[in-house]
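Only a single protein chain was left out; the remaining protein chains are all shown in position.
Chain nomenclature is as follows: A, B and C, assigned in order of appearance, with residue numbering initiated at 1 for each chain independently.
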Amino acid sequence: YISNGTVIIPGASSYNGINLTPQMGWDNWNAFQCNVNESLLLNTAKAMVDYGLRDLGYNYIVLDDCWSIGRNETGYLVENPEKFPSGMKHVADTLHGMGMKFGMYSSAGIFTCGRFPGSLGYEQKDADLWASWGVDYLKYDNCYNQGQSGTPKLSFDRYNVMSQALNHTGRKIVYSLCNWGNDDPFDWAYTISNSYRMSGDIYDSFNRPDSRCPCTESIGCAWPGFHCSVMNILNKMAAIQSRSQSGAFNDMDMLEVGNGGQSDSEYVVHFSMWAMNASPLLMGTNVLTLSPANLAIYSNPAVIALNQDPSAGAAVRKWQYFLDPDQTGQGEIALWTRGLANGDQAFALINAANTSMTMNATLYDIFLDAATAGAYQTPAVLGETWDVYDLWGNRMSNTEAGMLINGTAPTLDAMSMSNSTSRYNATATSYADGLKANATALYGTKVGEIGPMGTFSATIGRHSLGLYRIRQRSGAGMRKRDGL
Amino acid sequence: YISNGTVIIPGASSYNGINLTPQMGWDNWNAFQCNVNESLLLNTAKAMVDYGLRDLGYNYIVLDDCWSIGRNETGYLVENPEKFPSGMKHVADTLHGMGMKFGMYSSAGIFTCGRFPGSLGYEQKDADLWASWGVDYLKYDNCYNQGQSGTPKLSFDRYNVMSQALNHTGRKIVYSLCNWGNDDPFDWAYTISNSYRMSGDIYDSFNRPDSRCPCTESIGCAWPGFHCSVMNILNKMAAIQSRSQSGAFNDMDMLEVGNGGQSDSEYVVHFSMWAMNASPLLMGTNVLTLSPANLAIYSNPAVIALNQDPSAGAAVRKWQYFLDPDQTGQGEIALWTRGLANGDQAFALINAANTSMTMNATLYDIFLDAATAGAYQTPAVLGETWDVYDLWGNRMSNTEAGMLINGTAPTLDAMSMSNSTSRYNATATSYADGLKANATALYGTKVGEIGPMGTFSATIGRHSLGLYRIRQRSGAGMRKRDGL
Amino acid sequence: YISNGTVIIPGASSYNGINLTPQMGWDNWNAFQCNVNESLLLNTAKAMVDYGLRDLGYNYIVLDDCWSIGRNETGYLVENPEKFPSGMKHVADTLHGMGMKFGMYSSAGIFTCGRFPGSLGYEQKDADLWASWGVDYLKYDNCYNQGQSGTPKLSFDRYNVMSQALNHTGRKIVYSLCNWGNDDPFDWAYTISNSYRMSGDIYDSFNRPDSRCPCTESIGCAWPGFHCSVMNILNKMAAIQSRSQSGAFNDMDMLEVGNGGQSDSEYVVHFSMWAMNASPLLMGTNVLTLSPANLAIYSNPAVIALNQDPSAGAAVRKWQYFLDPDQTGQGEIALWTRGLANGDQAFALINAANTSMTMNATLYDIFLDAATAGAYQTPAVLGETWDVYDLWGNRMSNTEAGMLINGTAPTLDAMSMSNSTSRYNATATSYADGLKANATALYGTKVGEIGPMGTFSATIGRHSLGLYRIRQRSGAGMRKRDGL
Partner (left out) sequence: YISNGTVIIPGASSYNGINLTPQMGWDNWNAFQCNVNESLLLNTAKAMVDYGLRDLGYNYIVLDDCWSIGRNETGYLVENPEKFPSGMKHVADTLHGMGMKFGMYSSAGIFTCGRFPGSLGYEQKDADLWASWGVDYLKYDNCYNQGQSGTPKLSFDRYNVMSQALNHTGRKIVYSLCNWGNDDPFDWAYTISNSYRMSGDIYDSFNRPDSRCPCTESIGCAWPGFHCSVMNILNKMAAIQSRSQSGAFNDMDMLEVGNGGQSDSEYVVHFSMWAMNASPLLMGTNVLTLSPANLAIYSNPAVIALNQDPSAGAAVRKWQYFLDPDQTGQGEIALWTRGLANGDQAFALINAANTSMTMNATLYDIFLDAATAGAYQTPAVLGETWDVYDLWGNRMSNTEAGMLINGTAPTLDAMSMSNSTSRYNATATSYADGLKANATALYGTKVGEIGPMGTFSATIGRHSLGLYRIRQRSGAGMRKRDGL
């Protein structure tokens, strides 16, 4: 039922017609938890506009838990007036005025995870209220669900009530399930939502095991937990990646880049692999204190272009070897690949072992799915020569990032974006159009080629990765087998 | 509840009276995926007639996903008029005129896997339409099932609706469940269907593990997935083989022979073990470009006779040892055996390790079930001498196969089929009758014997197998314990 | 909720008031499968009376599958008139006249396992018919259950319908569930039945793994299967043993003693451990051709007295070590113990490894539960001296067994049973009374003693066991802590 690793979606569209590529934005939880208020949201939004993040696609400001004080006598939720003195509609209106969108949080239970009122039993009332405020997005959690879980049907039915309620408002609202992979949402959530968490909560560690995140696979995980590391979550994608599809994405949880628990190269792996797997990209740090280096990671248009590729599919882990463990007891190297809409391929060589390694990617491994898809002859792609682009080759310098933060960077002229190798304005030109136009910023730097049946080699540092896009030399991304 | 490894079925018949031996035919998916149209089906059918495949039993032409464009205003499915300009009834009529039958595809969900309209909620309407077209077969998938899974009861109830709908049409339609072993269909599907997939989707690899097919057992598999190798699927049969029964077969998925991903000897293992296990045999390749070698594999009547044996039961894995892994990290040798309706036994010595091996099959292992079935004395079969036939001994030569493809082969005279060692016409003489008549083509070549309590030895190449039928020397297949 | 390893059952009684100790008898399946008829049942019963088996407690003649030909126009089952020309009531009456009882078979599905009509949906009609025939026992299988499984509730509800139906007849009928441990019957079947199978079907092998019996634990076993060896089933008891209770026993499946697949010492382990674990003891062999050695195994009153002990609880595996594997790849030694109603203890030292071993049982291990049950001081039992009786010490000689078979053995005078060391008449004197009276035949031979805090050692042969009963020297079984 799967063709070359990609679900075939004729007339592809999501259940509600929006979010055809993964949502991007910011959510306060990872950095601020319950410490939320109006100015945090609005100041963050302003910084995101100023730093160019909005124009890279990060346009949702998602307010997480702890914003309400309860329900009023008619059963409607009431925001905390100390935190939100101007009211929620004001927040939404202000964000909209900045070209941003507004996300809201609740739980499919009697309480939110922070024990504020949940939406179970109040779905339509809450959806109506949010729509009246101008909310564009709902993150919908799984706490305090009164035991209404244990089979896919029980979870589907519970989450479907809010799906119907949101649709009934008439407002287009991105519906983001946060049920931590419980009851396998990757097997049923795509017809009622726009994204679905597939693991326990992330924490800011590259690969440290934690007793509170006991599963190493997403499937059949009886206890998603929290404190899951980047590599833990990444590997949980391998089995279920086919269920990421246009409009309905496996959500690997909010990004930790900038929070201090990982090295620069580890954050690069984290950001790259979330992008490669078409995960929603929600910044989870304090934007107002963002370092230049971390801004440079969040701002790489060549990597974001993978995430926003119209193919809308996740990557495939072609191989993985366990070896050379570090002090956490973990060690592995792996090859992940992903087919792109224009015929290009992306691949990542991940070194999550303890020492630097020379790693290889063969054309056969990259195109394994084509080679075993009933082609009854060697696929043409294996006989081509492919140019190799290092997608981190044009990473923004800390100087340039510092100028953006300081407000001293020159304005990006969207009309001449091809003149910049490190900056991009997706508001002006979509990633899809930019790719068609061969926008420099979306391709990194050329670092080599792979000949027919060839192999690409690179030395990859400890806890680092090489991230590449390859395209056919002759045809600039044209597909040989258009008929397929 | 099991006698000598075979379910006792007095007055054996399937739930709908048809498909008493496994269905055979062709399905377009593995080679063509969504690239379907009228001429592909009809041209393929013609080639199958011309090559003798129809008369070997391959008589279903199954049209897989992507054939419709939606439902009309009265809720009936409408075929894609560009792909099927003459309409579906024309396809069915033409196929019937060629002595072939017509198979159709849908899903027990709101969409098919390719996101075309599914049949959930439209079961009777769709069944009626297909019956009106003259459809003979339904492959019924599991995509987009709205979370209606998680216990056998949930899946049974969902698939039973279509079972009842098909019966209600009055037309005999083979009902083939494609739910990938989800919720253990081998434990409940036999009373409502004719076959049931027992694993995630096959891919054209002999034994390469793939992260998208995470289970190594069919039972308790929380994520069937896809990209399952031949050896992965084969071993998933070992635990559940007893549930294959006349009229209701465990379906190991469509055959990959001819698609280019495996060596000739690997395809021989694949085809042999699908036959041994009474799996439906659906060719999954482009018949119009079939090579002589691959036609020779598909066309071995001695192997097909195992598949179509009236015993209608799957093989037993008597032993399995893990050793000598190849570059995929996999390595095993195994003995599989199967009792046949005429008292013969079949057995396969599989070498899925990395080097050639001398392997042994003892009469005790072959007849283990008889020896431990309450006989309270050594079974007579262990004291007999058995002639050993190599079922690949008379494999059709590439020259002969090439003549069939070129249309230059002499016509097979069904009346004198015993004159051919490599070709057979099951349309003229059923396999059951052919076995009774000792048709040469169904027995391969004699390669030895096994004396009382004896052992058979053979050298089996890497990624290859020996496939044998043994029969009692004295009694030509007569059973000693007829009273049993 | 458990005291000293035994469930406390004040006024212990089963759900229907009968079967307070495990049922004993004969079932045709293991040896005859579907080859059943009136004379087989009646001739077997006669032999069981003649050989003294009835008076040892084996009084149920259970007719297994394949006895019916369908339902009549009013929906009642009809027996096969060729197999049962005198009708079922005649069989029951004749058995009753011999002092035997009559057991019947059906399945909680639409078919029996042999595809004869099942009782699902016909429970009351079938129960009424059986009661009218004089049936005393129902073995109720699990085949063709239409997917009505997957949670304990689904299975409980399905099996409860027949439980209510049997009660409604007014006739006392032992209700024996045969659902192979599916959905954990040891967690719910005791309130609706008298015994419940806890594993897949047995086969006549001591410890050979078989791919058709994939689980090694009873709990969480997704596929009970069949072809489970004696050691496989035994070890599946270890976790669930506490759920065996008076009137509702974990059923380890019918005995294979006599069927030829195991050595004499292996059959001794098999019989001993079924007895130790309060499993129903159903002979599963051809009684009419029983060898003297096998009759001697079935007829050991000292072992049956364990099985029929009023304590009605299963044994505890106190330790198990894996070592010294045999040709099947299996090897273990283990200590199992069981507290008895009169204060005695039984223990078994099992050598399922490949060579003879000297094995030890310490008083501490035997009385571990007392030592850790909140005694807040060393339990008195550890400070006592215990006499050790080898329960196989008085095994009937083959000469004596042969005389029983030939009808030349002297009549056992029940009134002076203490004069026989190897024979016993439980019809005349119950095991409980015999134990109180220190009947010689129930104690085997004294082989040593264990002093305070001491250890018992014995050399146990390969695939063999030592089975012992110990009692306090001073008090002849009196309990020190009567107040408890």
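Going forward, a residue touches a chain if its C-beta (ideal position, glycine included) is under 8 Å from a C-beta of that chain, and two chains touch if they have at least 3 such contacts.
As the structure is a prediction and not an experimental result, all values here were calculated from the model.
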Going by the stated contact criterion, tell me the shown chains that border the hidden chain.
A, C
Have a look at A:C143, A:I219 or A:A458 and name the one touching the chain we're not showing.
A:C143
Of C:A239, C:M403 or C:V447, the residue touching the omitted chain is C:A239
Taking the entire complex into account, which one of C:S263, C:T355, C:T372 or C:S397 touches the absent chain?
C:T372
List the chain A residues touching the unshown chain?
29-35, 65-66, 110-116, 141, 143-151, 154, 178, 201, 203-205, 211-212, 214, 222-223, 225-227, 256, 258-261, 284-286, 289
List the residues of chain C that touch the chain left out of this view.
1-5, 7-12, 150-157, 183-184, 187-188, 190-191, 217, 219-220, 238-242, 316-317, 320, 369, 371-378, 483-484
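We adopt the following convention: only the chains that are shown with their structure count from here on.
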Please classify the inter-chain touch graph. Allowed labels: line, ring, star, complete, other.
line
Between chain A and chain B, what distance separates the C-alpha centroids? Give it in angstrom.
42
Of all residues in chain C, the ones touching two or more other chains
none
